[in-house]
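In what follows, a structure is listed as C-alpha cells, so that the remarks can point back to it.
One protein chain omitted, others in place.
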Amino acid sequence: MIKKLLISTAVIVATTQMAAAADLSSMSWDDVVTQAKEEGELTWYVWYLTDDLRRAAKTFEEEYGITVTIPEGTMEGNLEKLYADKARKTGDIDVFALGWDSYTSVDLSAMFMPLTALPKDDNRVSDLAGIDAGEYAFAFWGNQTGIAYDPTHITGDDLPQTPKEFAAFWQSHPEKFGFNYQNGGSGPSYYQNILRVVSGADFSDPSDSKEHLAALQPGIDFFNAHAENYVITASNADSITRISDGELWMAPAWEDHLAGLQNRGEVRKDIKFYIPEMGMNGGGNGVSIPLNAPHSAAAAVFINWLISPETQTVFNKEFGTAPMNAAADDSFALIPNAMRKYSTVSPNKPFRSAMEAKFTEEVVQQR
Amino acid sequence: MTARQWITVTLLLMPGLGLIVWLIGTVVYIAFAQSFGLYNINGESALTTAYWADLLGNNIYLRSVRYSTYIGVMSAIFSVVLAYPLAIWLRKPFTGSMTIGSILKAPLLVHGLVAAFLFVNVISYHGILNQFMQWIGIWDGPHRLQNDNNAIAVLILQTWKNMPFALLLLTGALQGISDDVLDAARDLGAGSWARFRKIIAPLTVSGMQAAIVIIFIGAVSDFAFQVIAGPINRQSLAQLMVGYKGRGDWNSAAVVGATMIIVALFGSAILAGLSKIVMRGRLK
Amino acid sequence: MAAINIQKLSKDFSGFKALTELSLDVREGEFLTLLGPSGCGKTTLLKIISGFIEPTKGHILLNGKDVTKVPPEARDTALCFQSYALFPHLSVRENLEFGLRQKKVPALDRKDRIADVAEKLGLGPQMDKLPNQLSGGQQQRVSLGRALVMRPSVILFDEPLSNLDAKLRDQVRLEIRRIQKDYKLTAIYVTHDQAEALAMSDRIVVLKSGQIEQVDTPERLYAAPRTGFVADFIGNANVFTGRVLPQKTPTIWRIETPIGILETGNNAGTEGAEITLCWRPENAEINDDGALGGTVTSKAFQGHFTDLMVETKGVPYRIQTSRTDVNEGDTIGFNVPGPSVILLENAQ
Partner (left out) sequence: MNRLRLNNILMALVIALAFIWLFIPFVMAVLWSLVDPSQPWTADKLLPPAMSFYRWVNMWQNSSLQPALLTSYTLAPSAAILSLLLAFPTSFALGRIAFPGREVAKTLCLLPLVVPPFITAVFFTALLYRLGLTAWRPGAIIFAHAVVFLPFSIRILTVSFETVRQDHIDAARDLGAGHWARFKAAYLPALRPGIYASLLIVFIQSIEEFAIAFIVGSPDVVTIPVLLYSALGQDYVRPNAAVLSLILVIPNVFLMLFLERLLKSANPTLASGKG
C-alpha cells in the first residue's frame, strides 16, 4: 500500500531513460564516438570543486557536443547512490568518480564496466599508490597532501620535517599551526602519518583489531602532550583561508586545493607548499562506468578525453593536480617532482576509519 | 454520534491527520526499532541492546547529549527572556510601535543557513567586528571568534533566529489580557512589578510554554548552525546522527535519533513545568 | 468616607475638549450620579477621579488632600468596571483578596473582611469558582465585592449594570444602594440610564459636552429642570417657546404657545417676553371641553398608562393617560394645570 501511495504522489520524475548500456568492447572507437554523440548527454558524479569542474568540462562539451551535468553531493551521498542504483535496470550514473583508496573496498567487477573500449594509451594510470584497479578504473586526478605555509613567517630551510621538529615548532609558535580532523582529508593525512612515525605501527595491515589500535597509543599521547599549542580547524578550506588571513602560519592542505584557490584569486598567491620527509598521503581519484550506466558510450568518450595528455596538462596548470598521464606536462605543479618521493600510501579501511574514530574520541574530544 | 457519522469523520481525517500520524509514527518507530537492531536496511534484524550499550559508553555521544541540551535550554531561555519585555513594551500600541514590531520580527524572514553565513562573515578573522574592535583600540590584533569552544556563536544565532518567534507567541498571549483587568489590578494598589508577577505572568504562561517548547526542540535538533558556526571539538546530536548515517551505520544513527526524541520530549516537559513554577509560584 | 472637591478641572484630548473648567463638591457618604449622553465626559471625569487619566488643568482634593498627581494604586479609591474586569486565573476568593494583599492587610483581618462581604453579597457557594464559571449577576457582585472589601474612602462605578438583563438590573441596583448605605461609603456612579440615576442617587450631576448642566436631587431635577436639555433627559417633557400675553389677573400669567394658550401661576416675566417652557406628558388632563385640543397620531399601551402621540396645528407632542378608550385618529381636548407648567432658561 505504501509503495502504491508514494508512486501516486510522485508528480515530477524528470529523468528519461535511454536504451540499456550497449556492450562497447565489441564496437570500434569511431562507432563508440558516433553513438556517444547520439546519446548527447552524460552525468558525472564527482563530489568536490563541482563549479570548477563544470567550467573545465565546457571544452569537452564544445568539442563533442555532449552536455555534461555534475550533480551536487557528498562523497558518502554519491557512494550511497551507487549502491542504491545497483538494483535498478538502468541507473542515473554514467561516470562515477571515487577516491583511489576506496577502490580496495569496492567489488570492481560487480560494479563497473571494463574500460577496454578506449583507444590504447600506455601513459594512463590504473595502478596508483599500491592499488591496482585493473581495467575497471583510470586515475584522472592526482593529489598529494602536504603542508602549506606562509613564507613571510617561515623560510624554506627551517621547515619542520619530522614529528619532533613539528613539536618544536608548536612549542615556539603556539596556535600558529592548525589542522582539521573532518570535512576533508588533509588534516587526517597529517595526524595519521605522525601517528605512524611516532608509534611505529604497521599501517599496511588493514585490520582494526584492539591490539593494532592500541599500538597507536604513543602517537595519541604525543598529540595530547601538545594539545594547547596547535589548533583544530573546521575543514580543508578553513585551514587554507586562515593561513591566507595570517592567523595561522602552517597547516596541512591538498596540493590541488591550494593551487585551485590561488588560481581563482581566493587566497594569497605567495603561500608555499611542501611534503615533509616523514611523508604524507598522496593518491588520487579515479573514474569508472557503472554497469547500468544509461549513456555508456558518452561516458567512455568523456573518460578518454578526461585522461588524455592535453586535459591532464590543463588540470595540472589550473588545479595544480599531479598529472595522471605520463605524456602530460607537470611543470606547473607546486612542488618539484623530486619531493614526490615522500608521498606515502594512505592506510586502508577498516583500520583507517577505526583510527579516525579513536583520534576523534581520544584527542579532539579531550580538548 | 452514530456509527455512520464516525465513519465519515474518520474517512475525512484519514488524508490529513491520518498521513501525519502514519509518517511521524513510522519515522519514530523506525528510529527506536533500528536503535535496537530491528528493521535493518542491509543485513538481518535481531533485537539487541548492543548499540545503546556501545554509545552510552562512548565519550563523543555523551558530550553530544550534554552539549545539545545545553544549547537547547540556553537558546529557549535567552529567546524568551529577551522577547518578554519587548512584548510587554509593545503591548499598548504607540506611534512607531508597528515599525518596531516588524523590525524585531525581520529575522523570521531570513533562512537559518543564510543567518549562519551572515554571522560567520561578520565575526570572521577579517570581518567587520574584528576591524571595528581594532579601530577603536580595544583589541590590538584580530581575535579568533569563529567556532569558539563554548558555542557563543551558536547561541547568538539561535537567539537571533528564535527571539522573533517567541515575540510573536508572547504578543499573541498578551493580547488576550484586556486593559480593564490590568487597570483593575492597578486600581487595587498593584504597582507595575506586582501587576507583572500577579496578572501578566500567570496569564501568559501557556503562550510562554509553547514558545519555550518549540524553541527548545528546534535548538536541540539544530544541524546547520552547529556545522557552520559551532565549536570544533563537540558535535550536536543532529550532526552526530547525520555523521553515523553518512558512514552507513544506521543503528548508531538510530540510537542518537532516539536520544534526540527523548531529550526533546522530556526536556520540553521539564522546561514547561519549570516555567510554570517560575511564573505562577506553584505548579497548579 | 471622604468628601471630594473638584476645582476647575479641564481635560483636552489633543483638540477634543472632554471637560472644561468643571467644579464639583461631593459630600461625605453621598451617592452622586454622573448622568449624560455618551461623549459628555462623565467617564473621563470618573477616570480622572480614579487616577487613570491626568487632567490638563485643575485639581482634585480627597478629604482636603490634593490627589491630582497621585497614581491609581496609591489613591484610596476603588473602581467597579463596566466589564467587571475580574482576574480570569484567580478564584472568587483570590479576586476578593487581591486588593487586601497589595495593601499588606494581615491574614486574619483579610479573612474576616472577605467573609463579611461574601455573606452580604450572597457569594458563599461561589467562593472557589473561577470567574468564567459564574453568571453575569454573580460576576457583577464579585466585582462590587472586590471594591467594597477595600473599604475605600470613595467607591466609583462605571456603568456596572449595563451588561445585565432588566430583571437582574433592578435587583442589583437595590443591593448596591443598600450596601453603600451600610458601609456609609461616598459613591460616584456613572450611567446614561436616567431611570437608574433617579432610583439610586442622593444627587445627580447632569453633564453635557464636558460641562455641568445642573446638579440637584432627582425630585427637584424632575420637577424644576433648568434647561430644555435636562427636562427632556430626565423623564419626558414637551418643550415649547412662547410669548407672554397681557395678564388678566395679577397672579395668573398667560403664555401663547404653538399649540394654544397656557395659564400658570408661576411668574413668566413681563408682557411680550419670549420664554421657553415645558410640561410633563403625564400632567395633561384629558376632558372634552379642555382649553387645548389635538388629534391623536399614534398610541402605545405601556401597562399602567398609555402613551399618546398628539398633534395640534402640525406640532407633535406626547400625552400619557390612564384612560384606555382613546384611539388613533380621535380628536381630544385636554388641560395643562397651571402648576405643572415649568419655566426654563432660554439658553437651549
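Labels A, B and C are assigned to the chains in the order they are written; within every chain, residues are numbered from 1.
Everything below uses one rule, namely that contacts are C-beta pairs under 8 Å (C-beta built on N, C-alpha and C of every residue); 3 or more make two chains touch, one makes a residue touch a chain.
Just so we're clear, the structure is a prediction, and the values are computed from it rather than from any experiment.
Across the entire complex, contacts from the unshown chain go to A, B. Summary of contacts with the chain left out: across B:Val154, B:Val205 or B:Val220, the touching residue is B:Val220. Screening B:Leu108, B:Met133 or B:Ile177 against the full complex identifies B:Leu108 as the residue touching the chain left out. Taking the complete complex into account, B:Gly96 is the one of B:Gly43, B:Gly57 or B:Gly96 that touches the chain left out. The set of chain A residues touching the chain not shown comprises 2-3, 5-7, 9-14, 45, 47-52, 54-55, 69-74, 77-78, 81, 84-85, 87-88, 92, 183-184, 235-238, 241, 244-246, 261, 264-268. Mapped onto chain B, contacts with the missing chain fall at residues 1, 5-6, 9, 11-17, 19-21, 23-24, 26-28, 30-31, 34, 39, 41, 89, 94, 96, 100, 103-104, 106-119, 121-122, 124-128, 131, 142, 160-161, 164-165, 168, 172, 213-214, 217-218, 220-221, 223-224, 227-228, 238, 241-242, 245, 250, 253-254, 257, 260-261, 264-265.
Quick note on the criterion: only the chains that are shown with their structure count from here on.
Every chain gets a centre from its CA atoms, and the centre nearest the mean of all protein CA atoms is that of B. The busiest chain interface, judged by C-beta pairs in contact, is B-C.
Most remote from chain C, judged by the distance between CA-atom centroids, is A.
One simple way to say how far apart two chains are is to compare their mean CA positions; for chain B and chain C this gives 57 Å.
Computed from the mean C-alpha positions, the centre of chain A lies at a distance of 92 Å from the centre of chain C. In chain B, no position touches at least two other chains.
Residues 50-52, 71-74, 77-79, 81-83, 85-89, 98-99, 102-103, 146, 150 of chain C are the ones that touch chain B when the two sit in their complex.
Interface of chain A with chain B (complex): residues 74, 76-77, 80, 181, 231-234, 242, 245-247, 353, 360-361, 364-365, 367. By the touch rule above, chain B contacts chain A in their complex via residues 58-60, 63, 124-126, 142, 144, 146-147, 149, 232-234, 246-248.
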